[in-house]
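As you look at this complex, bear in mind that one protein chain is not there, while each of the others sits in place.
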Amino acid sequence: MQSRMIERAKQLLADGTVNRVIGWKKGEFAYDITPAVFESAEEIDKDFVYDDFCGHNLSKYLIKESRKEGKLLAFLKPCDTYSFNQLIKEHRIIRENVYIIGIACDGKADAEKIKAKGISGITGISSDDDTFTVKTIYDDEKISKSEVLEERCTVCKSRKHAVYDELIGDEGEVNENSGRFDMVTKLENMTADERYTFWRNELSKCIRCNACRNVCPACSCENCVFDNPNSGIAQKSAATSFEENMFHIIRAFHVAGRCTDCGECSRVCPQNIPLHLLNRKFIKDINELYGEYQAGVEDEGRTPLTSYTKDDCEPSIVNERGCK
Amino acid sequence: MNETLIPKIGVVTDIRIDTPDVKTFRVVTPDGKKAFEHMPGQCAMLSIPGVGEAMFSITSSPTNTEFMEFSIKKCGCLTSWLHQMEVGQQITIRGPYGNHFPVETDLKGKDLLFIAGGIGLAPLRSVINYVRDKRENYGSIQIIYGSRSKDDLVDYQEIIDEWMKDDGIEVNLTIDREQEGWDGHVGFVPNFVKEVNPDISKTVLICGPPIMIKFTLGALKELGFKETQVFTTMELRMKCGIGKCGRCNIGNKYVCKDGPVFRYDKLGELPDEY
Partner (left out) sequence: MYKISVEKLDDLFKKASESRTIYLPVDKENGAKFEKWSEGKKLSNALNTVRSAKDFIFPQTENLADFRISGKNIEVRDAHEELEDFVIFGMRACDARSFEILDKVFLAEPVDTYYKNRREHGVLVTIACTKPSETCFCQTFGIDPTKPEGDVSAWICDGEMYFESNTEKGKTFIESISALLEESGSEAVEKQQSETKEILAKLPLKDVKTDAFGGDKLNELFNSPKWAELSESCLGCGTCTFVCPTCQCYDIRDFDCGKEIKRFRCWDSCMYSDFTRMAHGNSRNSQLERFRQRFMHKLVYFPANNDGQFGCVGCGRCLSKCPISMNIVKVMKTLEG
């Protein structure tokens, strides 16, 4: 896959279709990969990588990159294409400045899960089907990839690209039975007190680094209300512990109906807070209240929360559901 | 222990309207004294609890034994609030912070040229009045001051009532555009400096908007001034005032602690990030 991507990127650069390529650049070890823009075949040969650790959603970078001079080649995984479409719908990306190559993805690995197995001193990781051979300065270890998949990949909603100009690899399928709402259901079945305890415990770990917001493709405001000193709620760290919770709750409300469930928020959280559960709760509610809806499937049209119909549920439903 | 982050109470005893967007506030402690002693060019943190805290240069001279003054331009949240205050309002004050103009060393015995633009006169006023009060220690004084309009000249009354009447002080005023009731010079400060053509033996103290400083410095160089003759005072975002919160640095120098006063050649050694 990587070699086909490199080959195609070089062709498109050479024939002038694009002047830049956004992809991933290899790091020091095996897993510390950085999104990067490549401007030449030499740069690509030197550093371009696509492997099990390229989880970063590149779509958000396209807000900035698509405003630059010339056309850009972007390699997008299925879930990244949903974010791309959503950003097109929100007029954040200039479509004609991006050439999309859809790339197949069979799930990305989470380096923290590898380390959590007690594996340390990692100097290299090679994969063979489902088996990772982890080279370390201690003993080499073999683990199965499925054990160390990112959470979002264990409940992958779609291997089908929502948008592309060309594809490398086979077109996948939407997975209707991903089980991604199972944990939400579990939370819904808790008592209000249990749920409150669960979220207070999780959100109290927040260090207000803003990584979730800054990585989120739906968080594309030019000046976030939490950064605006005139908003009255601009806080870095909170004066009271409840304010941290407010940050996440407000953010979840703001991305409701627009969140494609790409899972970047939880991937980047340094405190491992399962932030995606807040968003999935909204998605599940929207599905139940307004009919099945997946943000990012289309790049135009109204969304359930931005279109009013006389058949919409009454606002009191929130109250009723809250009393369950 | 020096509880430097905990402020003292200051009472605003007088508010003077200088220009449409500049007011000068007189501040003393609740028992009517000066909050602390300072040197010309030093700053203080003023705050309205719940609104914010910010660094302001002390515009009164240290030789004033009764009170401190701050000339403040309305431009943000805190300054808007300060502009709405009435006499008798308490604020908080802490300081003094930073270094000061070298009035007792480099400037002593020298002919001085002050160049200011707009609210940039505020920090220089402290030095001007200090030098006026210790007249015997300094040579001639020349002041070149410009603003957008006549109404925007800060301390205009003090300039014409006191400074212009002093012996050995030359005041050259300019405004950006022609205005009814103004028969003085019209034009921007950098060009005015060239027209005035001051003696290049003078030591220069300059303060104003960055763009004015930049072009004035060019004008001074054209006239033959060296960077070692020019002192300026900087302003960057500050929170602590004591070189710890980490935001007002230019290179390894903290404006709140190593500044705000810099000699131009020294500033030139630092990265261009201000």
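Each chain gets a letter, A and B, in the order it is written, and its residues are counted from 1.
In this section, contacts are C-beta pairs under 8 Å (C-beta built on N, C-alpha and C of every residue); 3 or more make two chains touch, one makes a residue touch a chain.
Keep in mind that what you see is a predicted model, and the values were worked out from it rather than measured.
A.B. asks: From the list A:130, A:227, A:292 or A:312, pick the residue that touches the absent chain.
C.D. replies: Of all options in A:130, A:227, A:292 or A:312, contact with the hidden chain holds for A:227.
A.B. asks: Which residue, A:33, A:109, A:148 or A:295, contacts the hidden chain when the whole complex is considered?
C.D. replies: Reading the full complex, the residue touching the unseen chain is A:33.
A.B. asks: Can you name the residues of chain B that touch the chain not displayed here?
C.D. replies: Against the left-out chain, chain B lists 1-9, 49-53, 75-77, 79, 86, 88-92, 235-237, 239-240, 242-252, 269-271, 273-274.
A.B. asks: Which parts of chain A are in contact with the chain that was left out?
C.D. replies: Within chain A, the residues that touch the unshown chain are 27-29, 31-37, 56, 61, 111-112, 115-116, 120-123, 136-138, 207-211, 213-215, 227, 229, 234-240, 267-268, 270-272.
The rule is simple: only the chains that are shown with their structure count from here on.
A.B. asks: Can you give the whole-Å distance between the Cα centres of chain A and chain B?
C.D. replies: That pair's centroid distance is 51 Å.
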